[in-house]
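Only a single protein chain was left out; the remaining protein chains are all shown in position.
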Amino acid sequence: MDELMLDGNAIAGLLQEVFAVEMTTAVGTCGGCGAPGPVGAVHVYRGAGIVLRCPHCGNVLAKIVKGDSRVWIDSTGIRTLEVTV
Amino acid sequence: MAGTAVPGRLSWQLAELAEVVVETPRVKTIVFDVPGWPSHRAGQHVDIRLTAEDGYQAERSFSIASAADGTRVALTVQKIEGGEVSPYLTEELRPGDKIELRGPIGGYFVWEPSERGPLMLVAGGSGIVPLMAMIRTREAAGDDTETVLLYSSRSRDDVIYRDELERLSGNGLAVVHALTDSQPPGWTGYARRVDAEMLAEVGPRPAERPRVYACGPTPFVEAVAEALVRLGHDPLAIKTERFGPTGR
Partner (left out) sequence: MPPKAAKPVVSRGFRGRRAADVDPARLPPGQYVTRDFPVLSAGPTPHTSLELWDFSIVGELDEPRKWTWEEFRALPSEEITRDIHCVNKWSKLDTVWRGVSVDTLLEGIETSGGYVTQFSDGGYTTNLPLEDITAGKAWVVFAYGDEPLEPEHGGPARMLVPRHYFWKSAKWIRGLRLHSTDEPGFWETNGYHNYGDPWQEQRYQGD
């Protein structure tokens, strides 16, 4: 357990800014262990950028870097993402 | 839908401080008037952005403490010594001042009366804030969902919303305090950190399939979630929100 760890709720604003829909209720499947779960429940770390990790296996689900007018998202650790539209 | 904002799009807007309420020596509630506020659900939060004269910016998230109430949005902020945003919001900001805010944000850590219960709310320190929004929303809707709040604070003086919680108790709402560091004379309640035994004594049984919301500092939330799963609660029915080491 890490005191610095947050969860997907903490980046709900950033995700909504990027995707223009509420994303914490979206359900992602981990590319590492295959466990599904809501984005709001993933583990979030703040390094130079933001790192989303699977709460079950620790696999890096996504990395997000926010520049002044650009955002980069590496989501190779997420197998599927189910979003309510 | 002509004339309304694009759904989902999040944009910064100006919010004017309308009122300040002192909650505890370290905690204040700041109430903003946000023109065009689209209403919110209990458990949602807002992002706040502060900008200095020279362009330096700081951004933080704060849970909304109030039930939906027109264009009024109340945030409860704990002053973090040596912090950057919370001392400004609690000490410097005056009614009439304007700051930038965007929201409402989030949909996972949210409860609405239509979801029913039984409801189990577990708060550590300022983690009470989004849970108080749920209690106030339940009250405002005249909802009688069976609800228990287990609220851990350091001392009696650190209990946020103490009088209001006392007043709202009953009508299906039970409030149980745990005071971890110091207790007033004659205290007969819990005097230790939240643990599995306490959760079992206070909360609904797993067979009642309660909806659980736990909010607080990360170590608190981890301990609570782990204990609840060990007691047999469905992990998918436990929703958590963790505050960072510097609070919000």
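Before moving on, here are some points about what is shown:
Order as written gives the chain letters A and B; numbering starts at 1 within each chain.
One rule holds for everything that comes next: contacts are C-beta pairs under 8 Å (C-beta built on N, C-alpha and C of every residue); 3 or more make two chains touch, one makes a residue touch a chain.
All values derive from a computational prediction rather than experimental measurement.
Shown as candidates are B:18, B:50, B:141 or B:231; the residue that touches the absent chain is B:50.
Mapped onto subunit B, contacts with the missing chain fall at residues 3, 5, 11-14, 34-37, 49-53, 55-58, 82-84, 88, 92, 97-100. Taking the whole complex into account, subunit A touches the unshown chain at residues 2, 4-5, 45-49, 51, 53, 58, 60, 63, 65, 67, 70-74.
Here is the rule we use: only the chains that are shown with their structure count from here on.
Against subunit A, in their complex, subunit B makes its touches with residues 6, 8-10, 45, 47, 61, 102-103, 105-109, 217-219, 222, 239-245. Those residues of subunit A that touch subunit B in the shared complex are 1-10, 12-13, 16-17, 20-22, 24-25, 38-41.
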